[in-house]
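Let me give you the structure first, and then I'll get to my questions.
Complex shown without one protein chain; remaining protein chains in place.
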């Protein structure tokens, strides 16, 4: 159902780096779960909520994001009135202004798209839900801002924003990466605010010479603003580090988690690639693995995730590993606890072994 | 018919400034002829030639251009394999490289789109034709590069690139803005080259530390390369200055010029706006003028061009002027030799009078 | 798959025979209207502006022009991956094949299409009404009143009630009586032919109606009255604004002239409720020094050298120097040659009016073309693609077609 809201996705997070996976792309554009980029989950949540205008704020490394988002058609956001807008600061270099320009993209977007509410979301969480309940509670409680949280506590490590709330759910305090967290209520980087209100707050910030815009900086204002904490109880994966990226991927082999993320009835949209179906050779062994279209499997794949177009040749063994798009694993290769980025080529007989907490990460396009 | 070529449009020209019209936008994005931006003509020429991949190189001030081009659907370039790509240097900041980055957008584009030829075009010329003849002559003569020229000589002022050719049409010399031009053969900023060849030349440039890429710099190499000059004999307008912008607009009131530019059978595509039809009040006087959709005319319009959504109130007189989109000319206003940019509001009774060579230019959004 | 809340179905099947030669080659919803539009632009734009994303267009008669015009739905932002625009003609099933027999039967034959979307509600629209309406507000009424069906209604002049489905409502707007085209109306609330139904309710009603051999399978005549008799909750949703059924030559002409005479009534310049359309790619229109244009509307590609008064011109119309066009509707590509004088004429696509032709309401003389079934208000209508010979004289109340060709007409189209 149509929701009178627009979406705003922050494609970067200045406190999250994913080793070589972050080098060529924004956090939002990091491949995840075989067919997707991380941003696909949040974009789909917005589209499934009935939102038809989404802005994506990217600070740098836009290319992957631009290539992935394209015209927005994969999310049905290729609309006459610009359903999907990339809002990097650069496009505002048309104005002569200085630092304030980094927010002018945001302001322009909010000004142009007249919806009552704005849903603002970070790019480091993966879940599958609509925002109808969040908006409903926000309205019912007449909050200034409503933020989603769950009870992950510090389980995924930093960054975290731990909330203290009163019995009615109003935020009384927030602690960032506290050594002794006062509760397990960790925000998940999604909030709703009225458009007019957001515009006022950003203008105020600019007037004060404060050009930083983030969900954290808004929650921090719990003294002046009525901030409501709303619990999200579904499956949620946080990607805060290579370690959590790896463990979040391995979590996908859990039936219940997969069920909640992919089979709840809300589709997760992504860019269409028109690959061939996956093909299994006569000899092969595949166990407990997720395999994408275009793969050709003639070797062994165990507890692993293969992205689209991956080849695993004869006598190769891929175990507890993640192999991204179009990578080629040659005959006799062994991979254990390895993350191969896109377009890697692993020569015959090579052996790479990492540890669960320290998977081996091979950067995009590497020939090993 | 399908042409085995891709297009490359240079959206800026470092030697062309159009006063306040250039301030908020790239040369290519300057409004022209009532419904169009200058780039629409070259884009349409490419599309009408059967080209389905076009890259637009923009150096700064992208916003207007991005808004105008959108998904490319107005030119039927919203294709699965990226029919229309904006290639500003910024999107390559993903790499760590330095100055060479300014050409990497270009190189990526050429690499990705595998067509035999590349048509490269500047953004300061307006004409309506396909490139089939150019490519045919290029092939027949086995040229390295073929450039279009006409016999305008220095009529439109600088910038010019005057050619000396031998009897077979091979370029022997080129003079930029010469005080004494050796011929009337002035290039019109359109050339064809083989994709492989272009890639080599750009790589060579980068290797030599030369990061400048322009049609002029390629023609300059007439000693090493076989450069063929091909004459274009149709109507062509050059926009090199505010004066030529103004005179080129006034040229549109010439029946023969309008016929060649708009009614030759090749459509000129532009962004669709869904304006209402133009409406004429009971009292009004309109003579020798071009009027766009969405206009409401209750006053007098003579020898003038109105863009979309312009209002001319009662007793207002617009003469020898250009009024851009959504500007409002109030009651009793007089405009003579004036260029109003978009969204201007002229208060009742105001009088603005310029000269043919020095039209008054009122910047975007001004309230006068 | 996520459920679709509402599917809109536009009934665009009728020939519109009262429009005579104007619908000889195209269905009524594809008839040009208002300088830039086709009639179907209004329901399609209303859907788009109301946030509706799944639209079926039920066609039957001469669907080509409509099919090509609607295309992938992109001009109305209805080219969705999930949802979008679907042309729904009658089709062959195993063993039997039927053309649509009535408005209700047309929907009945497309139950499978609607079921595919599994909607809670369906919105039924006509393809031949000119109006701007927010169907989302009507759906709000429907939901709030917990209705089985909601009908959009407007007040009509009492003397016109016999042309409409007329209903009586209680204070809450619940419909208590419904009469199709009553001789003696007891209310002047008319149905606009805009219905929202709970799909489950309508689905069963259509299946039942199909079994009824006595039924004409029409919403107004059969389905709505039966629902009312069965005690279903029928709600009226009041509409206040411009609404016009463009079913006759006279009403088509009037509705066009309303755009000039009452421009605020159906404000086309309203940027919060745009009427979208598919248009050819033409340059801004040109008005020459010799021209005189007043109280008229025109659009891209027109070239005016003569006089145009109180007229609506579509794209690429040429009016040569010395020609005079008054109270006319000139459809795309029409040419009026020098010295011709047209009064109260509707000229269809690409027809060329020769030099010094005199045609229209004020022209006396023997009327070789009158067809009293169609024309009584002085309007002269020209079929598409004709060439009218220089100097021809054609009086009012005429329907000029090629099949009635005599010494003054030839056609440019292959027939």
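As written, the chains take the letters A, B and C, and residue 1 is the first residue of each chain.
The working rule: a residue touches a chain if its C-beta (ideal position, glycine included) is under 8 Å from a C-beta of that chain, and two chains touch if they have at least 3 such contacts.
For clarity, every value in this text was computed on a predicted model and none was experimentally measured.
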Missing chain: touched chains present in the view: A, B, C
Residue in contact with the excluded chain [from C:42, C:86 or C:305]: C:86
Per the touch definition above, residue among A:207, A:256 or A:282 touching the missing chain: A:282
Contact residue for the chain not shown (choose from C:241, C:280 or C:391): C:280
Touching the absent chain when the full complex is considered, from C:24, C:120 or C:221: C:24
For chain B, the residues touching the chain missing from this view: 1-2, 48, 73-74, 76, 79-81, 265-267
Interface residues of chain A (partner: the chain not displayed): 33-35, 73, 258, 261-262, 267-270, 272, 274-284, 286-294, 296, 305-306
Hidden partner interface residues of chain C, rising order: 1, 15, 24, 59-64, 67-68, 71-74, 79, 81, 84-94, 97, 99, 112-113, 115-116, 280, 414
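The rule we apply is simple: only the chains that are shown with their structure count from here on.
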Centre-to-centre distance between chain C and chain A (centres being mean Cα positions), rounded to whole Å: 47
Approximate Å spacing (C-alpha centroids) for the pair chain B, chain C: 40
Multi-partner residues of chain B (each touching 2 or more other chains): 73, 274
Multi-chain contact sites of chain C, meaning residues that touch two or more partners: 276
